[in-house]
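In this view, the complex is presented without one of its protein chains, the others remaining in place.
Here the chain labels run A, B and C in written order, and each chain numbers its own residues starting at 1.
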Amino acid sequence: MQNYIYKTEFEVRDYECDLQGIVNNSVYQNYLEHTRHKFLLATGLDFAKLHKEQIDPVVYRVEIDYKFSLKSGDKFISYLNYERKGHLKTIFNQYIHRKSDNKLILKAKVIVVILKNGKPILPDVFFDAFEKYKT
Amino acid sequence: MQNYIYKTEFEVRDYECDLQGIVNNSVYQNYLEHTRHKFLLATGLDFAKLHKEQIDPVVYRVEIDYKFSLKSGDKFISYLNYERKGHLKTIFNQYIHRKSDNKLILKAKVIVVILKNGKPILPDVFFDAFEKYKT
Amino acid sequence: MQNYIYKTEFEVRDYECDLQGIVNNSVYQNYLEHTRHKFLLATGLDFAKLHKEQIDPVVYRVEIDYKFSLKSGDKFISYLNYERKGHLKTIFNQYIHRKSDNKLILKAKVIVVILKNGKPILPDVFFDAFEKYKT
Partner (left out) sequence: MQNYIYKTEFEVRDYECDLQGIVNNSVYQNYLEHTRHKFLLATGLDFAKLHKEQIDPVVYRVEIDYKFSLKSGDKFISYLNYERKGHLKTIFNQYIHRKSDNKLILKAKVIVVILKNGKPILPDVFFDAFEKYKT
């Protein structure tokens, strides 16, 4: 099992499957984003409210290794961890495991930068909240 | 062929098909919305700019009759017409036909109300622009 | 509260919201479909398996009244009821209520026809399963 600080459970919805009968690639980015936003909420940060304050976390780079496909009816657990990289970047390491047998479905590294009025700022808003969540 | 004031062409994208191998129901609402927004643009109205001015057209009611399914590789034409209903409502009558043989895929009636700061307003912004487009 | 035979709970995911900051119209059809498919599962019917047996429930007509918008962070309950109409049609009456205050978000009438190898069949597969669920 992965080392993680947050996890949440999902189930595949049939409209997320494509004509190959498996969850479409792009949908996993939805799962990963929803996991991050739920983690943010758990630490007291509300993505929609941040946007109203002109604070916009944006994805800078994503690497996803697809190991196995999810299908109709599958339940799965989405795990998240984070680290700081350099001054500006926050890395979310994310993993999805099928619930029934714990099989690794994918692992992802999602690098996020925070923009304020369109310019990158230090991710203090993240790490101040994350540190409190930890303890 | 339907009576229409605006039309635009699409092609099915494979990720829009679900595990039945046909375009998923909900995706047709995307097609219908994109057609309306392109029509608005053609009349000089920009949906995103309207939102910044707190003017938000919202869908009040939709009726869709699904006649036949679109599949991977299909091209289709989306037709639009409009009428006013009562004080506040704008009705968009929309039709989708498969391009290869003109087969009717669906017809829809989409009733839109315009909100300003969350309250319904007369749809003058629509009809002033639509009238100019007509002539 | 609506009369219902099945209900399930959802939460809005941020990627489901559009540039107006509210859940996009088409996304509600995803919610409604997922509710129907979960109801089918609860009665012992698996949408993906049915497809493999060439039995494909398809949406024939949909009517949706949008009463109020869902936003980022909202939780909601999706209610479902059904009735038979004529020989071939199954009507799903569906309602979505915001969880926090029970506010009605939308009501929908979704008419489904079952195709076998592309031709409509009597919906016995539905009603045999639904009757057992009832008791």
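Assume contacts are C-beta pairs under 8 Å (C-beta built on N, C-alpha and C of every residue); 3 or more make two chains touch, one makes a residue touch a chain.
Bear in mind that the values here come from a model prediction, so they are computed numbers and not experimental data.
S.K.: In the full assembly, spell out which visible chains the left-out chain is touching.
M.R.: A, B, C
S.K.: Just checking the interface: what residues of subunit C touch the absent partner chain?
M.R.: The list for subunit C reads 14-15, 17-19, 21, 24, 26, 72.
S.K.: Could you list which residues of subunit B touch the chain missing from the display?
M.R.: 13-15, 17, 21, 30, 33-34, 37, 41, 46-48, 71-73
S.K.: Tell me, which residues in subunit A touch the chain that this view leaves out?
M.R.: 19-20, 22, 24-27, 29-30, 33, 47-48, 51, 56, 58-66, 69
FYI, only the chains that are shown with their structure count from here on.
S.K.: Per the contact rule at the top, check every chain pair and give me the one with the most C-beta pairs in contact.
M.R.: Chains joined by the most C-beta contact pairs: B-C.
S.K.: Do subunit B and subunit C face each other with the same patch, meaning over half of the contact numbers show up on both, or with different patches?
M.R.: Looking at both copies, the contact residues mostly coincide.
S.K.: Can you compute the centre-to-centre distance for subunit A and subunit B, using the mean CA position of each chain? Integer Å is fine.
M.R.: 33
S.K.: What is the distance, in whole Å, between the centres of subunit A and subunit C, each centre taken as the mean of its C-alpha atoms?
M.R.: 28
S.K.: Any idea how many Å lie between the Cα centroids of subunit B and subunit C?
M.R.: Roughly 23 Å, centre to centre.
S.K.: Residues of subunit B that contact two or more other chains, please.
M.R.: Within subunit B, the residues that touch at least two other chains are 19, 24, 26.
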